[in-house]
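Left out: one protein chain. Kept in place: all the others.
Then we have subunit A:
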Amino acid sequence: MKNYIIQSIRLTLVLIVLLCILYPLGIALAGKLSKGNGGGEKITKNGKVVGYALLGQSFTKPEYFWGRPSAVAYNAAGSAGSNKGPSNPDYLKEVSNRIDTLLKYNPGLKKSEIPADMVTASGSGLDPNISEQGATIQIERVAKARKLDEKKVKELVAMNTLKPFLGLFGPSSVNVLKLNLALDNL
């Protein structure tokens, strides 16, 4: 028994060196070669960092495309979903309010055109993407607010739409931050 205790302590120490020092340091070093040097890829505008490529951020002004509702107001230091159950009455009221907001700011929009992702909170609260349909329903509003041709905005949405992986797997999506920066750069 005493033998096992000593062996356990020694083995634990050896494995800590291997698994908690050598392994993660090695990966961190290799990560220096990746985009963002292993600290997350940043996006800049006029030389200033305005966000991370992978993290959604809050857009509320009419001239920007809006992202999905977030349970944590896009707090990138406290990710979480709403954890609301599907039958929760308070939750259903909230969704119904979001639908009304969308209808109010996007004149001419029909309820049946609103995709679920635009009125439901994401799992992380940081979802950087919306669906293609989620962008499409906002084109008219954005074009008006920016006094742009709708066709031009539509083209921009198409250019910023990420197709399924390898064209085969998974959904397509639109990165809201990149799309909005492209708009600002026009």
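Couple of notes before you dig in:
Note that contacts are C-beta pairs under 8 Å (C-beta built on N, C-alpha and C of every residue); 3 or more make two chains touch, one makes a residue touch a chain; residues count from 1.
As a working rule, contacts and distances are computed from a predicted model.
A chain of this complex does not appear here, and its UniProt-recorded name among "Aspartate carbamoyltransferase", "Na(+)-translocating NADH-quinone reductase subunit D", "Potassium-transporting ATPase potassium-binding subunit" or "RagB/SusD family nutrient uptake outer membrane protein" is "Potassium-transporting ATPase potassium-binding subunit". Across A:47, A:86 or A:108, the residue that sits in touch with the chain not pictured is A:86. By the touch rule set out above, subunit A reaches the unshown chain at residues 1, 4-12, 14-16, 18-20, 23-24, 26-28, 30-42, 45, 48-61, 64, 68, 74-89, 91-92, 95-96, 99, 111-117, 119-131, 133-134, 164-165, 168-173, 177, 180-181, 184.
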